[in-house]
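One structure is given below, represented as structure tokens, and several questions about it will come after.
All protein chains but one are shown at their positions in the complex.
Order of writing sets the chain letters: A and B. Residues in each chain are counted from 1.
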Amino acid sequence: MGNEENVGKIIDYSGRQFKQIGTRVVRPDGVEKVTGKANFGADFKANGMIYARTVRSPHAHAKIKKINVDKALKLKGVKAVVTGADFPEIDVNDKAVGEVVVSYYDMAHNTIARDKVYYDGHVVAAVAATSADIAEQAARLIEVEYEVLKPVMTAEAALKKNAPVLHKHLFTQGVEPKPDKPSNLAARSQFKLGDIEAGFGQADVVVERTYTTQTVHQGYIEPHACVASITADGMVNVWCSSQGQFMVRAYVAKICGIEISKVKVTPAEIGGGFGGKTVIYLEPLAVALAKKAGRPVKMVMTRDEVLRATGPTSGGSARVKLGAKRDGTIVAGDMELTYEAGAYPGSPVMLGCMTGFAPYDIKNINAVGWDVVVNRPKAAAYRAPGAPVAAFAVESAVDELAEQLGMDPLELRLKNAAVEGTQAPYGVKFGPIGYKETLEAAKNSPQWKAPLGPNQGRGIASGFWFNIGGTSSAEVMVNEDGTVIVATGNPDIGGSRASMALMAAEVLGIPYERIKPLVADTESVPYSMLTGGSRVTFATGKAVIEAAQDAVNDLRRRAAKIWDVDLEQVEWQDGQAVCIESDKHKPLTIANIAAKADKTGGAISGKANINATGAGPGFGTHICDVEVDPETGHVTVLRYTAIQDVGKAIHPSYVEGQLQGGAVQGIGWALNEEYVYSDDGRLLNTGFLDYRIPVASDLPMIDTVLVEVPNPGHPFGVRGVGETPIVPPLAAVANAVSHAIGKRCADLPLSPVRLLSIIDGK
Amino acid sequence: MAKVVLPLEVARTFAAGETEHEFAARDVRELMRQLEQRFPGIRARLERGIAVAIDTEIYQDWFVEPIGPDSEVRFLPAIEGG
Partner (left out) sequence: MSFGGNVSEIQFATPQTVKEAVKCLAGAKGRAKVLAGGTDLLVQLRAGMVRPALIVDIKHIPELSAVKREDGGFRVGAAVSGAELGANKAFRKAWPGVLEGLELIGSTQIQGRASLGGNLCNGSPAADSVPGLIAAGATCKIAGPKGTREAKVEDVVAGPGKTTLKPGEFVVSFFLPKRPKHAGDAYLRMIPRTEMDIAVVGAAVSLEFDAKGVCTDARVSLGAVAPKALLVKAAGKALVGSKLDDDALEAMAAACRAACNPIDDKRGTIEYRTKVAGVLAKRAARIALERAQA
């Protein structure tokens, strides 16, 4: 510190004692949220606002023959109706280049159907009126004529010979020779290391089994909601909750055929996303209706619309084969995953193939993934997409392997644990990682030693997620009184605002309470990639740290001016400019310098626009204890411990919250959550009564252990933490139940009905 | 010479199934030029949803990242997350 060369460099703080990082400060959105005053997507009001409702297909698979909107338009109070015809045609090959391949064609057609509908709940039309009641009445007056087609509701059905084909333009990718007929098999992917035949040849013990899971939803409590308005000269304003206001802007612009510069998106507080809000549903409809009606339009999804028609994650099957030597060395791993993508291609099956074996140093691996379309809603990301199902299979297989070898499942994992330098299944070698440390922490945890009684069982499982970096922007602005605003472009879905403020506070050396972090709209901060991939505390945090350092350098320059000394004379310590020749000049606080900002050159600020690299992967190990009622199949979770390498916990409470939240979602996935469809493809459980996410009384306190192996790619050692926690629980629960009943449970969810039939041997 | 590993499907389509190759390139931009020369059409395929890992670091938005003389360069699917 203290010289010009450090401008723009990242200054490494790891190894230092932190003053504010790691403390449990009150989050800036806390008071508003607990008093019910926070503004979520549905809370926004605009002058002259009207209300919209959607018309959705009741059929899982059908051609749209005719839509008649005349009666709806005649109803008093109706201001506009839109159908697919009101949206620009998009080329079938139009894909977003760069990150994950996003098909704009699929996205646009998923938003509102054109000539076909592909799932129960697929939007066919939307109507806006002066009240929600009138909009609902009008929606019922819209007449749609369908030619109902046979649906395929499972991957198995979709892949049968002569199965109805959903998309005539879908030809399987990743197979040779390229098929000349379309099918429901969207893609095949494969990852290989070494030689699995040779590998299995060395094995003394081999286990092989097929595991199945069902479609589950991210289960955010806040339904999708937005308000859209458009001026007479075509400037669009959207207020919505999402995981990325820039993502919303880009997708709205594309689907509505408007220039990006004409769309402004303001983010609301978000009531859960978990990946399900990294895409959009209502916004283009609201914009199109606002354009036709000449009034701002509000749209809020009902719960049944959320479940029927927003992306759940893929259900699927996983066949896993593991081979090990007598001493426990795993010599080969073979995995075949089949995931249901929903109505359009793009399940996360590839990510499943890449992550399943990642906690282990296995020299010979083969992982094949099949992406299959079915007449269910298009899958969207759900916390570590693709990984939980693959990990369920692998971690169950490791458990079975431990049984066959007569080894403790924890010791078996320790023996094969990936460490720094281990080659991941996708070929890249790991940098510093903390997987082994999570296993050691599990060994030392109170739960591991707790005694078990009759009908009780313990399960342990591990998991991995890459974590990403990406484009993030930050501005640090110093107010006239020396307080500071930190503006970023990433919605806060886990307490990240507090972490941004803590990181800025650490660099600036001023108290956390003097910093106001905020999430800016698309016109007030440079472009930022959405919130997801466990990237915000890492990547946006890095941008905030750099922006704060930039501001510090600006402050130093002003101090140098005030004192009339060279910049090299000025150091920044604990929120003050300090002159190296300290007897000459007394220190200047940030408030002192800010008061003279006009005189020394104008407003004081720092900024950083980065594409953060150096993300560190996150490993977790979970322990689950259950008791099974052998006469009813009811499972009680007695104890649960979630252990994870988090790099450095900026705000420990929110990191713990991520571990607990992911664990709870995984427990629900394992025990009771599943989509239930009728034979003709209609979703039967469209509310939280029958789509059973856990309620608070279902669970014990989720104990957490934060292991900190710092990530050298971040100045404070941060690793992403949000996604890894949902990866281990499926197998942790299934292994526990399997041990409790003495039979292997390979099909989720382990609802009482399913479990009782396993217990009774049916 | 840096070791360059192509994804299986890309190798099947462009390189007769051979995934491992050697190139002397000082950065990713130069590597792409050389790859395109040896396997025409491969660049467009690699620019779609593919990340580049150089030794232990994975780059989702790659362009001119430096490659060392003994580096291992791998192409793998881009990762987003939820």
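Following the convention adopted for this analysis, a residue touches a chain if its C-beta (ideal position, glycine included) is under 8 Å from a C-beta of that chain, and two chains touch if they have at least 3 such contacts.
All figures in this text were calculated on a predicted structure; none of them were measured in a lab.
Q: Can you list the shown chains that the absent chain is in touch with?
A: The chain that is not shown is in contact with A.
Q: Taking the full complex into account, find the residue in A:T54, A:S347 or A:N672 that is in contact with the omitted chain.
A: A:N672
Q: Specify the residue from the set A:Q20, A:S103 or A:Q137 that touches the hidden chain.
A: Reading the full complex, the residue touching the unseen chain is A:Q137.
Q: Which parts of chain A face the unshown chain closely enough to count as touching?
A: Answer for chain A: residues 131-133, 136-137, 631-634, 671-672, 676, 684-685, 689-690, 692, 694-695, 697-698, 751-753, 756-757, 762 touch the chain left out.
Note that only the chains that are shown with their structure count from here on.
Q: Can you work out the whole-Å distance between the CA centroids of chain A and chain B?
A: 27
Q: Residues of chain B touching chain A in their complex?
A: Counting only chain B, the residues touching chain A are 5, 8-9, 12-13, 47-49, 53, 55-61, 72, 74, 76-82.
Q: Can you list the residues on chain A that touch chain B in the complex?
A: Per the touch definition, chain A meets chain B at residues 95, 97-101, 173-174, 176, 188-192, 218, 274-276, 278, 350-351, 354, 380-385, 426-431, 465-471, 532-535, 611, 613-615, 713, 723.
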